[in-house]
Every structure is written in structure tokens, then in C-alpha cells.
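The complex appears here minus one protein chain, its other protein chains still in place.
Here is chain A:
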Amino acid sequence: MGNVQASGPAPPAPPPPTAAAAAPLPPPAAPEKKEDDNPGPMEDLHKKCKDVFPVMFEGGKFMLNKGLSNHFQVSHTVNFSTIQPPGYRFGATFVGTQQVSPSEAYPVMLGDIDPSGNLNASIIHQLHPSVRAKFVAQIQQSKWQATQLTLDWRGTNHTTSLTLGNVDLVNGSGVAVTHYLQQVTKRLALGTELAYQYGPQVPGGHIAVHSVAGRYTGDNFTASGTLGGTGVHLCYYQKATEHLQFGVELETSLRMQESVASMAYQLEIPKANTVFRGTLDTNWTVGAVMEKKLMPLPFTLALSAMLNHPKNQFRLGCGFIIG
């Protein structure tokens, strides 16, 4: 069971707080009513740092994106690879008509499927100006591999989320996670997370893990951390210049008794339409991804390389994206 990664739209600006939705705390005393005091969901706590890290891939990838209308977009992906069987995937994205802000519209449905029926799908919908729901499902070989339902309630300066994963009513197993993230001062956000898992395989019938999280935003940097029963996860993000960003991440897992530190940097060269991301690991793994837009045609070339020194393993990936 794992978190299904389905790309969704960037988190939009929170809606203006209404008098009814104002929680026990009065709305923040700010001259503009639209001041963004919402800390964002807990999933995005380490987002700035994680965006710096490259995602390496292997083999050849050819992707064709075509927009059929303002609301509908279709993508065809052909994968050539030695470690995974080569295949074709068809993906579709539908954006609905409920326009919340100039950049966001709901509902959003995206999915991709391959000829043997393996499906990844996600639906994001805004049920209420401050409540957003997301449902992600993954079906592999005609079996439900993973499902996840997330409900976010964005308050004036806090965000509460509830996530239900892999709820199996027949066998009586599932995972429920609640997050609460509060913007304490303009720069500091503190939060807590409670994960609860129940099921017949779990020793004792159920298990709960609690952790605390915090994020401090400086002028040019962001430091965030999660500390809890599962381990420690610390992230540091620094913006060196307009085009150069750094990220450092330390992840410790108490269950696996291992800890990994990694460092990454992102360099944009706007004149060459290139974005380059490189990463270095304490597992002696080196990786890099370079994306280059071949103007004036809407082509993108992506090159990815990953070298694992102890295992002497090298993975090279090359992708060509049209549209």
C-alpha cells in the first residue's frame, strides 16, 4: 500500500473567510481581506524542498499531449524500458466548469490506463469553498491495489485533513490519517498527525502512530520537519539566486533502522529554456535530470541519469514530450 501519486493542480489561493466559517479565532487583522494566511495542507509541508529533487526515470519515453478542448486533454505515452515491460499508456484529464479562481477550476478528473487494464485515476472536487475532496484509486490486474480518499478543510489560518486509505469493508482493514496544521505566526506553522491502522494483519488489531510537524519560512529559505513514531524527516530549502535553488533532506525510519540524507539543486537557464536538477545521496547515488524545451515548437527533451556506486548500477532515460 502506498500513496498513489497523481499530479493535481497547484493549491489555489484560499477563499476569503466568511463570517460563518470564522472559527473561534477571529480572522487575522490584515488590511486586505484576501491575505493568504492558510498554511496549506500537511501533504505540502515539504513540497518546496521536494520539488527541487529530480525524478529519475529509465529507458525511452515518448509522450504526446493533445488538448481537445478547454476542458479536456488527452495524452499518449509509449515507454521503452528494460526493467519494466515496455508499454503504451493512455491518459486523460478533464477539468470541470466550476471556476473558483482564474487558475483553478473544479472538478478535476485525471486518469491513465494501459491496454491490460491497469488504471490510475483521481478525482479532485471542491465541495464547499473551504472543503476539498480528493479520491485516488489504483487498479492492477483486475484488483483494487490502492484507494485513498482525502478531505481537506482550509480554515482562516489552519488546515485540517482526513485521509482514509485502502478501506476494505469486507476484511475490516484500513488506514485513517488525520492532519492538523496551524499557522502560528507569519513565518511559523506547527502541526500534528495521527495515523491509525486497523486490520487482521496488524498485530493487536490496530495501531496508531502520532507525530508533530513544523515549518519555518524565512526570506530565502524554508525549514520543515516531522518528528514522530515513524521517524524523523527534516527538510531545508534555500533559494540562492533567482535561478538556483538548493534542497537538503534527511529521512530516518525507525522501523527500517536506516537513515538517508540527500542533497539536490535546481538550476534554470531561461535563455536556453533548460531546467537542470541534480541530486547526491548518502547511499552513494548520483542522479540528474535535464529538461530542455526545444522552441519554437512545443517539444521538450528530458534526459535522466542515475548512477549507484556501490551496486555499480547505471540507469539512463531519455524522454521526448510533444505538447
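Brief remarks on what is shown
In this text, contacts are C-beta pairs under 8 Å (C-beta built on N, C-alpha and C of every residue); 3 or more make two chains touch, one makes a residue touch a chain; residues count from 1.
One rule holds in what follows: contacts and distances are computed from a predicted model.
Its UniProt record calls the unshown chain "Mitochondrial import receptor subunit TOM22 homolog", which is the correct pick from "AP-1 complex subunit sigma-2", "Proteasome subunit beta", "Eukaryotic translation elongation factor 1 epsilon-1" or "Mitochondrial import receptor subunit TOM22 homolog". The omitted chain makes contact with just one of the residues A:V74, A:L194, A:L250 or A:L267: A:L267. Only one of A:G91, A:G231, A:G247 or A:G278 touches the chain withheld from this view, namely A:G278. For chain A, the residues in touch with the chain missing from this view are 267, 269, 271-272, 274, 276, 278, 280, 284, 286-288, 290, 292, 303, 305, 307, 309.
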